[in-house]
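Note that this complex is displayed minus one protein chain, with the remaining chains in position.
Each chain gets a letter, A and B, in the order it is written, and its residues are counted from 1.
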Amino acid sequence: MPFTRIAVRAGKPVAYRQALTQGIQRSLVEVFNVPADDIFMAVTEHDEGNFVYDKQYLGVHRSDDLVMIQITVSNTRTVEMKKALFKRIAEHLAESPGVRPEDVLVNLVDVPKENWSFGNGIAQYAV
Amino acid sequence: MPFTRIAVRAGKPVAYRQALTQGIQRSLVEVFNVPADDIFMAVTEHDEGNFVYDKQYLGVHRSDDLVMIQITVSNTRTVEMKKALFKRIAEHLAESPGVRPEDVLVNLVDVPKENWSFGNGIAQYAV
Partner (left out) sequence: MPFTRIAVRAGKPVAYRQALTQGIQRSLVEVFNVPADDIFMAVTEHDEGNFVYDKQYLGVHRSDDLVMIQITVSNTRTVEMKKALFKRIAEHLAESPGVRPEDVLVNLVDVPKENWSFGNGIAQYAV
């Protein structure tokens, strides 16, 4: 059920972007108990003028390899689970495709469970 | 007031994408009581590596014709209205441009009414 949008600078190889989506998905499975096959993500690639970030906000030294990840997800996770997810995503993306932890930005958007339809016009999660 | 982001695989004709936005808008008008001229949508087209989905999550058989629809809308709709919206969107997109119901993914993001400005620097919906 998460729907994930990922913004990166243009020019990364397909394998690099696939490793990003796989690492994020693995983290969602491990920490948020998302089913492994519950994966829906869209990546946008941006030229310099369309990708704006600060290189040191909060003392974190970012580069053009920054990955801006916005995950819309049902509102059933605790603060501790959210903290664990951020940590896990940074770890997985450091392993592959080799993103520096400083370059991993994550934002969660929580929505009620009835806000999803995974096809066939049905709200599969609504009770 | 809805603001809708639609992600599709690259390569669909303009008329196809126009039919998508029109079918979604018609559904919002019919089910969510959105004014017919209250339409704001942005479509992004994605190559294979930037468009990630599972082909059978929840037993729904998806194809590369999948349409990932994210609608940000004021938080005034009931669960029944949300269910009806998902059904109606699948029906309209099946008629035109002919999307299989399995290939229609919808996610709603609810926001308070004061979170919108439709121009002129005014929060037109704030009481």
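The working rule: a residue touches a chain if its C-beta (ideal position, glycine included) is under 8 Å from a C-beta of that chain, and two chains touch if they have at least 3 such contacts.
This one's a predicted model, so the numbers in the text were calculated from it and none came from an experiment.
Residue-level contact of chain B with the missing chain is found at 3, 14, 17-18, 21, 35, 37-45, 72, 109, 111-112, 114-124, 126.
Residues of chain A in touch with the missing chain: 7, 44, 46, 48-54, 56-58, 60, 62, 68, 70, 79, 82-83, 86-91, 101-110.
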